[in-house]
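Before anything else, here's the structure in question.
Note that one protein chain of the assembly has been removed; the remaining protein chains are unaltered in position.
Moving on to chain A:
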Amino acid sequence: MNLLNFFGKRGESASVAKNRLQILLAHERADDGSDAALISSLREDILAVVAKRVDIDPDAVRLEMDRSGDVTTLGIDIELPSARAS
């Protein structure tokens, strides 16, 4: 945190933009890489497994991808119904 952040409103739209782009482009690059296909099938498999035990809302699933250097991490956030109720 620097002085500027203290005085001004800290926006975070840039990191949201980066994340949206990374996910989107991973899908759009599907033609030339197996990466994107892998990510979307992984996502579906994980969702299917969770859905077997818990009633989940497909809209309450958040996908995050971060690529820094040579490492790509995929994060899947699934909101459980009980957590939403509280």
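Remarks
Note that in this section a residue touches a chain if its C-beta (ideal position, glycine included) is under 8 Å from a C-beta of that chain, and two chains touch if they have at least 3 such contacts; residues count from 1.
Assume contacts and distances are computed from a predicted model.
Missing chain, UniProt protein name, picked from "Branched-subunit amino acid transport protein", "NADH-quinone oxidoreductase subunit NuoF", "Protocatechuate 3,4-dioxygenase" or "Septum site-determining protein MinD": "Septum site-determining protein MinD". In the full complex, chain A touches the hidden chain at residues 3-5, 7-15, 17-18, 20-22, 24-25, 28-29, 31-32, 67-68.
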